[in-house]
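First the structure, in the form of structure tokens, and then the observations on it.
One protein chain is absent from this view; the other protein chains keep their places.
Order of writing sets the chain letters: A and B. Residues in each chain are counted from 1.
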Amino acid sequence: MAGRLRTVGLRITHAIPVILGVVVVSFLLTRALPGDPAVYFAGHAADEASIEEVRTALGLDKPLPEQFLIYAGNVLTGDLGQSLSSGQPVLQDLANRLPASLELTLTALLLSCSIAIPLGVLAATRPGSAVDHLCRVLVTAGVSLPTFFTGVMLIYIFYYLLGIAPSPLGRLDFIYIEPDRVTGFYLIDAAIAGDWETWTGALKQLVLPATTLALFTLAPLARMTRAAMLGALSSDYIRTARAAGLTEDKVLFTYAFRNALLPVITTLGMVFSFTLGANVLVEKVFAWPGIGSYAVEALVVSDYAAVQGFVLAMALLFVALNLVIDLTYTLIDPRIGFETR
Amino acid sequence: MSLLSIEVLKVSFSTRRGSVEAVRGISLNLEKGEVLGIVGESGSGKSVTSYALMRLLERNGRISGGKLTYGGIDLREARESTMRDLRGREISMIFQNPRAALNPIRKVGHQIEDVLRRHAKATRSSARAEAIKALEAVRIRDAQSRYNAYPFELSGGMCQRIVIAIALACDPKLLIADEPTTGLDITTQKAVMDLIAELIAERDMSAMVITHDLGLAAQYCNRLVVMKDGEVVEEGNPEALFSRPQHPYTRKLVDATPRPGASVRQLLPLDLRPPEPRLPKVEAPLLEVRGLTKTYQGKSGPVHAVKGISFDVGRGESVGLVGESGCGKSTTSSMLVRLLDPTSGEILFNGRDLAKSPAKGFARDPDRARIQMVFQDATDSFNPRHTARQSIAEPLARLTAIPKRERAKRIDELAELVGLPQPLLDRFPHQLSGGQKARVGIARAIAVDPQFLILDEPTAALDVSIQAIVLNLLVDLRTKLGISYLFVSHDLHVVRLLCDRVIVMRDGEIVEEGTAAEVMESPSHPYTRELLAAAPKPPVTVTAERSAAE
Partner (left out) sequence: MSDATTSQVPVKQDGTLAHIGYVLRSNPVTLLAFAMFAILLLAAVLGPVLAPYDPMESNAAIALQPPSPAHWFGTDNLGRDVFSRVIVATRLDLAISVAAVALSFLIGSILGSIAGYWGGWLDTVLNRLFDTIMAFPLFVLAMGIVAALGNTVENIVYATAVINIPFYARLVRAEVNIRRDAGFAQAAKLAGNSDVRVLALHIFPNALPPMMVQVSLNLGWAILNAAGLSFIGLGVRPPTAEWGIMVAEGANFIVSGEWWLAFFPGFALMFAVFTFNLLGDGLRDMVDPRQRS
């Protein structure tokens, strides 16, 4: 147990230089802007005086290392700057829009896991069968699909041609009112308020973008599940289990699947990372008011504080997520922690 | 009626190149209470037979003919559910590589419980107690706490005990052991086999022991069956097989099994036996090792792999270095061949201390060509992208000034010297057999005319009959070229065949040293005696009768 705690501690400490690196890179990205950074932060419409104000306010006239310390200090207190377009602190903007992205991403991941994992398991237990071939085709095709293209095509088919899906204009059709904000997740908030009409409305809007994102994540998850199951099933300990007469269910689930879960969880982490990026594209296609579209809009109007804040926030989110996954792994696999003994 | 009866069993596998018959119509019986040994080299079909009767063949394998009967049940026609009931409850099987045979992320106690509950030998409440009983039955001390262990926390021998516990938990009547001792140290091997023998006797069970080690089979089995290329070649009790082998293949196997009293030549079949070698005279020391030490920084403190050993190897002498895993022999050979730097000590080669020349730059040292090594795992020791010819050419190109055309001639000479047919030189390692790879490895090692050759378990992975050939080749090369050998091995009998002197290592120290005869016949250290006792002893030494005839 002591070994485990030590590993956990080590993993957390390993994250620290990475966080530092992330802050440094974010800092450099803005300071590496061609031209005068103050102009960018002040905005296009700014005049000489306000540019100077911005320059002093942001400390852009100070030497670079000092600027970094100011920047790092700001980050620690949660000050990511001011957004030009909204006039609000960037952190607040991000906090407002994060739930939308999370709701989308989590729904998509849930959807793709519920298809990919059973598919991968089936493909591994029936090699050469129709299911196996389907899995392999899906995987190869899946990794080739550009998310923005799939999104666009899905809109065309289900909205324009078939008329089933609602118009891709965001989280809720304008006839509905946003539920009272508890978590920011419309599905949860509407359910809490008992407002089932809004709940259905939100769900309908969620379907297409979540499916688009799910298609994207389906392929690597199915591929890894299949590979991990195949690996586990061909292991010696499965042979022992079978030779002892254990039922096929026991062999598959308690012995093979649990062992196969480990690499699948690692892949889940990677997939989440890709999704945080693919989010940007899907949000643009479906006009989803999440942090991805926030960043894109900010980019278009050259709202650099917002873009920088977005990059930093996403990276930190990702580090936190990876840490959680690492720790989950540590808890599941008893072999970890043994190495540090 | 026999407990198990196999009639004209045929097993085939469908591969990319068509159907391959692994078992070609074998018939044998196993009586109640009998311990039957199935002996054969790789490719004989012995393991496949056991998988077939457990119906555990791989997806591309199938029983293509014959009858399998166990206690009246037709194993071939039985439903899968019937087979699942039989497995573990009536017939159990244990395999080689015990740690890999256990679920790495499940407590060993739970793995035993799974089997107990499956065959209704325990309920959820009684399972834990029964599992602990099963652990105690295989003589595991402190069973209560071992119950909670994971396989990675246990030694190889302990893991094999757990595997046996799982197999015997439901009191089966027949135990099949497929190479149960491969990969284990020799003293652990003896412990495991003794345990199996005891348990079989205690529970009045029958057993089938599958192994490539004729000596092992002879010691623990009532009756032996010899298989070759998917067919049964001979059957009989160990004494008969050893003293009066009928089939030429059995004779070949018996001869090739290293045993006390036999010389290296006597490992070969009578008709292929060259005259006894005339070994070179041993002269002044070529290599003097003084206080060689290696200490690593481990996770929980320093690890003393080699604790200040000293020994000599004379010019033209062959010295054996024997010990079990973890004794430091591999570390020692790495240091001597200068792939690893010692923590302290001297390695005097022709009077020059090689330890002063760091391993990092030793590739450019003038003595590089004089010390070479033959590796243990032939597969791993060749660059998969190089043909045999290229592998042998490498040291010639880097360490000698021989021009290209001469090099080709030299390679051809070397091939002939080691008995490697010319056309094989242009093959890749994956296209060569184990014995052929061993020859290429030897050719590569002697290519640059070394004075000192370290042989790191060069025959450990080879079939016994191939081992006999390679050992004789090594003896001939020593006679012809006068190279000194350091032969590292865990097998005392093999070492005796090739070496003038033997050094026994344990825990990083030398515990015994002397001539081969001294160490083998009158060992002074208890550990040496333990090693000698652990090696399986064939029933009769053929040599006694043969040499009388010669």
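Following the convention adopted for this analysis, a contact is a pair of C-beta atoms (placed from the backbone, for glycine too) under 8 Å apart; a residue touches a chain by one contact, two chains touch by 3 or more.
Model, not experiment: these values are computed from the prediction.
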**Study point:** Of A:10, A:110 or A:141, the residue in touch with the unshown chain
**Key:** A:141
Study note, to complete from the structure: Among B:184, B:262, B:286 or B:337, contact with the omitted chain is made only by B:337
Review point. Residues on chain A that touch the omitted chain in the whole complex?
Key: 14, 17-18, 21-22, 24-26, 28-30, 32-34, 140-141, 143-149, 152-153, 155-156, 159-160, 167-168, 273-274, 276-278, 280-281, 284-285, 295-296, 299-300, 304, 307-308, 310-311, 314-315, 318-319, 322
**Study point:** Contact footprint on chain B, counting only the chain that is left out
**Key:** 272, 274, 337, 339, 360-364, 368-369, 372-373, 375-377, 380-385, 387, 391, 394-395, 398-399, 419, 421, 423-424, 426-428, 430-433, 435-436, 444, 465-466, 469, 472-473
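What we mean here is this: only the chains that are shown with their structure count from here on.
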Point to revise | Residues of chain A that touch chain B when the two form their complex | key: 127, 235-237, 239-248, 250, 254-255, 258-259, 262, 332-335, 338-341
**Study point:** List of chain B residues in touch with chain A within their complex
**Key:** 54, 56, 59, 83-89, 92-93, 95, 97, 100-106, 114-115, 118-119, 150, 152-153, 163, 166-167, 299-300
